[in-house]
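Quick one: structure below, then a few questions.
A single protein chain has been removed from this complex, and every other one stays in its place.
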Amino acid sequence: MSNPFFINKGPFNISVLLKLLNSKTKIEKEQEIGDIKDLVSAETNCITFFHSKKYQDLAKKTKASYCITTDNFKEYLPSQCKSIIVENVLIATSLITAKFYPNSVEDEFDNSVNNIEKTEFSKTVNFGKNVLIGNKVKIGSNSLIGHNTIIEKNVQIGNNCKIGSNVIVRNSIIKDNVTILDNCVIGKKGFGFFPKSNENLRYPHIGIVIINENCEIGCGATIDRGSMSNTEIGKNTFLDNQIHIAHNVKVGENTIIAGQVGIAGSSIIGNNVKIGGQAGISGHLRIGDNVDIAGGSGVIKSIPNNSKVMGYPAKNLREFLKESR
Amino acid sequence: MSNPFFINKGPFNISVLLKLLNSKTKIEKEQEIGDIKDLVSAETNCITFFHSKKYQDLAKKTKASYCITTDNFKEYLPSQCKSIIVENVLIATSLITAKFYPNSVEDEFDNSVNNIEKTEFSKTVNFGKNVLIGNKVKIGSNSLIGHNTIIEKNVQIGNNCKIGSNVIVRNSIIKDNVTILDNCVIGKKGFGFFPKSNENLRYPHIGIVIINENCEIGCGATIDRGSMSNTEIGKNTFLDNQIHIAHNVKVGENTIIAGQVGIAGSSIIGNNVKIGGQAGISGHLRIGDNVDIAGGSGVIKSIPNNSKVMGYPAKNLREFLKESR
Partner (left out) sequence: MSNPFFINKGPFNISVLLKLLNSKTKIEKEQEIGDIKDLVSAETNCITFFHSKKYQDLAKKTKASYCITTDNFKEYLPSQCKSIIVENVLIATSLITAKFYPNSVEDEFDNSVNNIEKTEFSKTVNFGKNVLIGNKVKIGSNSLIGHNTIIEKNVQIGNNCKIGSNVIVRNSIIKDNVTILDNCVIGKKGFGFFPKSNENLRYPHIGIVIINENCEIGCGATIDRGSMSNTEIGKNTFLDNQIHIAHNVKVGENTIIAGQVGIAGSSIIGNNVKIGGQAGISGHLRIGDNVDIAGGSGVIKSIPNNSKVMGYPAKNLREFLKESR
């Protein structure tokens, strides 16, 4: 994933990064580190991270100069890549990512915004009262933006979009013909952090939200941006009111989601799925194509294509109805 | 139902309407069609629709000049009423309704609004900052409207009402002594459309929302307007926070609904009903008077008067508690 929005505050000297981690790793000479990337996309002068054995083959080939890892994984790294041994790779990675992308940790309000009347969109967009637009926003032709709506910096909105009133959009790409109803908050950071006594450690969210063509997002939706990947809604998918889509979730195309549904972090929903009102889907699941999930269901396991489920925990629809007679 | 708000863009020549439906129905002479109405209320020069055999007796007596229907129903129509044969009566009806009432399909923000200070209400209403009021709004005496609230065109608000901050009201009639708390969205279109691959077809919502005397609506509620009938909340009914009331729902009088409850489209809730927090009620059900629905219940069948239910699916309260020991 390449993120178009968050500004890289690097490079930083490797000694600065090591100090941030309280690391005693010895360095032979000072070096500028330009970015933090995953094992595959890291280039020389990058720092990377390696926290699970399943990535050992990728680790062997990384081009990074430095790698955050643990003592038992360091042997997999190639010779040009120096290991930085830490207790918790994810926490250390989080600290370094926050150093490079400090704006991805918190959602401080965008103080670059101006009233739309003072921007280039004053003649190309049909807008309401008190609309605020941040720096470097793009908005296509024939789009509408309702009253009191805030489009924060860097957001891209396509053609023929209808954005309601009291909406907040940040860190997002909205494609053509998308409707977003009143009171939505799109693109805020997800609910991801390392719990620590006295002061939880928030990790960066460098993913964005992508809403594809012809979607409709109901009133009061919250669609959080991803942490290390994007949150994405497929084409022609319709969401009813008061829905919560957590970080890193992918929803397929032509999917219909009724009111008050919640989808927890990193779950993947297929195409042509129907989800009834108030259903909940746990994190890290995979829901296949053409799945029907009855209203009120609590889904705690992945579901294969073409299934109909109901219940809490959700099971085969017929079985559930038979048992609950 | 007569809708006071949506403007009829007709009349249209029958040839224009037939073309819109890609219909090959032959007409003897051109005729102006003034409105689309149901079988009963349609007059001559109206177009109507007939999609289910249960309406055959009404069909026989309709005064409409044209009727959208299917091949096997056309025989019931009286001789002055010409049939327009289509594959899907509801989709065709939706297209014609949208032609007459284009503003009932989408909820484009009301660009007729002005700051309340510039309206007739500047002296009769007690209002906050940045309050916006649309054309032809009526507001009774001794009412309050909080900061950043938007009362879109045509809305009627009674006496002694208290509207909170950040509220959006459209297509609604609010009777006397009603309290609407912060962040509510009242009167937007419901979640009704015909699913179509690549581009769902939204159908018109020509119903409104009526909130009767002495009601209280909690923070963040969404109460959607009806598609072909009104959404209505009876007198002295209180709603807690974050409640979703879908299109065409009728809630009775003296009913109490706790936080985060959702009621799906077209269900009818009686008088003196109590609904516990997070309960969900499926669409097209009838919940009797004096019913108690326990918090968290998922109601998927109609419930007779004077019942107490709990569970998912909701069943007799005692039975549920006994089984779940």
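Quick notes
Which chain is which? They are A and B, in the order written, and residues in each are numbered from 1.
As a convention for this text, a residue touches a chain if its C-beta (ideal position, glycine included) is under 8 Å from a C-beta of that chain, and two chains touch if they have at least 3 such contacts.
Because the structure is predicted, anything quoted here is derived from the model rather than measured.
Per the touch definition above, the residue from A:Gly128, A:Pro204, A:Gly280 or A:Gly295 contacting the chain not shown is A:Gly280.
From the options B:Thr25, B:Asn45 or B:Asn241, the residue with contact to the chain not on display is B:Asn241. Here one chain is not drawn; of B:Gly10, B:Gly146 or B:Gly252, the residue touching it is B:Gly146.
From the set B:Ser94, B:Thr179 or B:Asn248, the residue in touch with the chain omitted from the display is B:Thr179, counting the whole complex.
Among A:Thr119, A:Asn166, A:Asn214 or A:Asn272, the one in contact with the hidden chain is A:Asn166.
Panel shows chain A; residues 106-109, 111, 113, 115, 130, 132, 148, 150, 166, 168, 183, 185, 188, 191, 193, 195, 197-200, 202, 220, 222, 224, 242, 244, 246, 260, 262, 264, 278, 280, 282, 298, 300, 312-313, 315 of it touch the chain omitted from the view. Residues of chain B that touch the chain left out of the display are 126, 128-130, 144-148, 162, 164-166, 177, 179, 181-183, 214, 216, 218-220, 235-236, 238, 240-242, 254, 256, 258-260, 276-278, 295-296, 311-312, 324.
Simple rule for what comes next: only the chains that are shown with their structure count from here on.
In terms of their C-alpha centroids, the spacing between chain A and chain B amounts to 35 Å.
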